[in-house]
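The complex appears here minus one protein chain, its other protein chains still in place.
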Amino acid sequence: MSFQLNCPNCGKRAVSEFTFKSELKIRPAADADFSEWTDYVYFRENNMGRQVEWWYHRSGCQSWFLAERDTLNNTDHRSFWYEDLEQNSKDKNGGN
Amino acid sequence: MWNNHELKKNYDVVIIGGGAHGLATAYYLAKLGITNVAVMEQKFIGYGGSGRNTAILRSNYRTEEGIKFYDQSLSLYEDLAGELDFNLMFSRQGHFTLGHSTAAVSGLVTRAENNKALGVDSYFLDPLEIKKMLPEIDISDHPRFPVHGALYHPPGGIIRHDAVVWAYARGAERKGAQIHQLTEVQDILVENGKVSSVVTNRGTVSCNTVISVVAGWSSEVCKKVNIKLPFVTHPLQALVTQSYKPWLNHVVVSGTLHIYLSQTDRGELVCGNGIDTYPHYGMRSTLGFLESYAAHVLELFPVLHNVAVQRQWAGLCDMTPDYSPIISPIDEINGFYVNGGWGTYGFKASPASGYNTAQMVANGKAPKMIEPFRYNRFVENRLVGEKAAASVGS
Amino acid sequence: MIKTSPLSGIYRNHPVKLTEFSGWQIADNFGNAERELIHLSQGSVLADWSHIGKISLSGSDAAKAAEQTITGASKIEPLRSLSNQNMAALRLTRNDYLILCQSGMETDLLEKIDHKITTVIDQTGALGCLVLGGPRRDEVLQRSTAMDLRRDRVIAGSVIQSSIHTVSMTLYRTKHFDIIIHPRNLSESLYDALMDVGIGVGLVPCGISTVPVSFEEGK
Partner (left out) sequence: MAKRITTHQYCDLPDLGERLSFKFNGKNIKAFTSDSITSALIASEKTLLTRSFKYHRPRGAYDVFGQGHESLVTVNKEPNILADRTRVEDGMFVESQNVWPSVDFDIAAVNDVLVPMLPNGFYYKMFHKPKWIWPIAEHQIRKVAGLGKIDVTGKHVDRRYEKHYRFPDVCVVGGGPSGLAAAKGALDEGKQVLLIDDNPELGGHALHSILPVVNCSNSALNGIPEYKAVKKLIEELAENTNLEVMVNTSVFGLYEDNLVAAQCDANLFKIRAESVVLAPGATDRHLVFENNDRPGILTARGVENLIMCHAVLPGKDTVVVTTHDGGFHTALLLKGAGANVVAIIDGREPGSDGEFEKQVRNLAIPIYKGLTVHSAHGKKRINRVDVGPISGGDSHQSFDCDLLVMAVGFKPQVNLLSMGRKRPEWDSQRQILRVNDLPSGMYSTGDVHGTASFSRLYTEGTDSGKAAALNDDAPKTERTADEIIMALPADIESAGTHHFICKCMDVTRTEAKASIDEGYDQVESLKRYSSMGMGPCQGKACHEAVARLAAIDTGISEAKAVPTTMRPPFSGVSFGVLAGRAPHLSPIRRTPIHQCHIDHGVKFLDAGQWKRPDSYTNPQEEVGFVRNGLGMIDVSTLGKIEINGPDAVAFLHFMLPAKYAKFEVGRTRYSIMVGEDGILFEDGTISHLEQGKYYLTTTTGNQDAINALFQWWLLVEDFDVQVKNLSLANAAVNVTGAASREFLQKLVEIDMSNKAFPYMHCRQTSIADVPVSFYRIGFTGELGYEIHFPAEYGESMWRYLMTEGETFGIKPFGVETQRILRLEKGHLIPGTDSDALSSPYETGVGFAIKDDKVDFVGKAFLKHFKDRGLDNKLVPYQLDPSSPIPDDGVAVLENGEIAGRVTSSRMSPTMKRGIGLAWVRNDMSGSGNNFTIRLADGQDVTATVLDHAVYDPEGLRLKS
């Protein structure tokens, strides 16, 4: 038991109910340079501060969602559905 | 011991991070005659991982790269107390890595055999042999995950981690390096593709070389020069119990249960487990850690049920995709080096890390020992094979 | 061929009277039906309803499909339910429903649903179902889950998805029961854990003669 993450469906739950995937990243185009792919697969911003991340409510509704969280103190995070991600970030996220 | 200095206008080398790695680097640089060196520490020396780990030393890694590197580190540790004239309380207790499944046993056997082939003392023990050395361990089939065997590594042990930090600091200082505590590096300036100076809360100093040796905080430091790293910073938690008469005279690690424990000369059991599952920089400890550690340690040693936890804390681990560090020049910026990605295995590497980093900086090129740990391996997709053997911190 | 509850291993170790119900072998009582009734009214009981029908609907038109099973189901809010004596529609998320029904009704229900518009899975055999009843069941829950299940917060008709004794579950609260739907393969472990913490708060296992399946009416 630690901090509580807000599932957009179920509400606040202990973070142990969730699975963290990774920070939100832009999937390169299939024909992108290999260096773009290694960047996508291996490299991370790893922000000390706010970042948007993928989480999965494993022990609850089993939904994927995004949370903008401060990695320094876990407080005041904002969680939302992927469909509510601003369209420009989604385009950058690519792959659609 | 060491003194507080004014910042000089210029240093040949600025080491960012006053942990064991940074201080060891300063010490070995000084031994190579490079003494116009400043170690910049934002807090106090040993504030980060160096003071928050569980002080376990071992060299029983899986890959040739890992085994050779950590074996060098262990050899350096052996003579360090004498060399630095500081008792580091290296307690060579022998190190158990327990396996709780056939797959885990297979991995342990691989490590044992690879170790033997490279001259590192490691061998496999069956549960009865384990029981002889650890009489209170439960090797019955009663636990949820029964003990199937162990990799035993006689040269492994524990050391007084803070002492390593202080001894290197004193050694470096005595040879001419300067240690600046409460000195925060706010920016790193690059001119014409070359490191030119470092901006701190106490002023700007010029320098030719900057080494980032800040482990969990590496991504933030490297952002100052627009270098992206393959690191994710996770917390790793640990605890000590109250003091009891020495009962455990070996280091015990269980990969499946994600726990490790040893007992210090003060009588406290020092305990840790795997990294927290999500990135976090806050170093705030959790109740969940206490609960899961307790549940797991009692699987192994039920007699510890009334042993009380005295203190818990968290440190930061800069995890890499292949569970191996980066010790490397950065091609894009002349004079900028990264030493990081130490994950849960950094403390035991301190001497070899410092030694090889110093060689790398002095010669402008990485020694063979640390070539596998170059930055570009992630760009080239040539990873080191330690992930396959990754057990918990230990 | 008989259908067996995931608690068949438990039944073996109790002086249980088994009964056949809609093709399922299930506990009628655990040897002393009278005692079970006393605990149901004064302490707490744990019953096995694993044989009830369980159908999951998911996808953007799940609400439409749910409406085909019980009128009004499309209008309920997520984490709420709609039920009659024989069935209950639990809305898990915007796009997920779980339909519970008396054993044997699931075949008819599956036929009513337009499989083209939604992902329909018959989860009857995939999920176990344990039911807590009795006035002291809150005390069992207070030793079992990190969810806040205070009665004034989680009112009858609520649906919670969380974990209990580290087992993921859907908890459906009716006026008299807390119905815990969980993965079949963890059913025996969950039963053991609940009974274990139930010592001291009067928890006893009981059969469907004491706690027959009923979803109670209401929103």
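Which chain is which? They are A, B and C, in the order written, and residues in each are numbered from 1.
Note that contacts are C-beta pairs under 8 Å (C-beta built on N, C-alpha and C of every residue); 3 or more make two chains touch, one makes a residue touch a chain.
Just so it is clear, the model here is predicted, and its values are computed rather than measured.
The undisplayed chain touches these shown chains across the complete complex, A, B, C.
Checked against the full complex, the one of C:N32, C:N86 or C:T119 touching the unshown chain is C:T119.
The residue from B:I16, B:A163, B:V338 or B:I370 that touches the chain not shown here is B:A163. The omitted chain makes contact with just one of the residues B:A30, B:I45, B:I130 or B:V205: B:I45.
Those residues of subunit B that touch the chain absent from the view are 1-4, 43-47, 51, 64, 78-79, 81-82, 85-92, 100-103, 105-110, 112-114, 116-118, 123-124, 135-136, 144-146, 160, 162-163, 166, 170, 181-182, 241-247, 249, 265-267, 284-287, 290-291, 293-299, 302-313, 321-322, 381, 383, 385, 387-388, 390. Considering the complete assembly, subunit C touches the hidden chain via residues 1-4, 6, 8-9, 12, 24, 59, 118-119, 121-127, 142-146, 148, 150, 153, 165-167, 183-190, 192-193, 196-197. Although one chain is not drawn, its touching partners on subunit A can still be listed: residues 1-4, 12, 19, 21, 27-28, 30, 32, 34, 37, 40-42, 54, 56, 58, 62, 64, 73-75, 82, 93, 95-96.
Definition applied: only the chains that are shown with their structure count from here on.
Subunit A and subunit C have centres, each the mean of its CA atoms, that are 33 Å apart.
With centres set at the average Cα position, the gap from subunit A to subunit B is 29 Å. Multi-chain contact residues, meaning those touching two or more other chains, occur in subunit A at positions 1, 14.
The set of subunit B residues that touch two or more partner chains is empty.
Residue ranges of subunit B in contact with subunit A, taken from their complex: 217, 219-220, 228-233, 276-282, 284, 286-288, 291, 321, 378-381.
Of all residues in subunit C, those touching subunit A in their complex are 78-79, 92-94, 96, 146-147, 160-163, 168.
Within the complex formed with subunit B, the subunit A residues making contact are 1-2, 14-16, 19-20, 22-23, 34-35, 38-39, 41-48, 53, 71-74.
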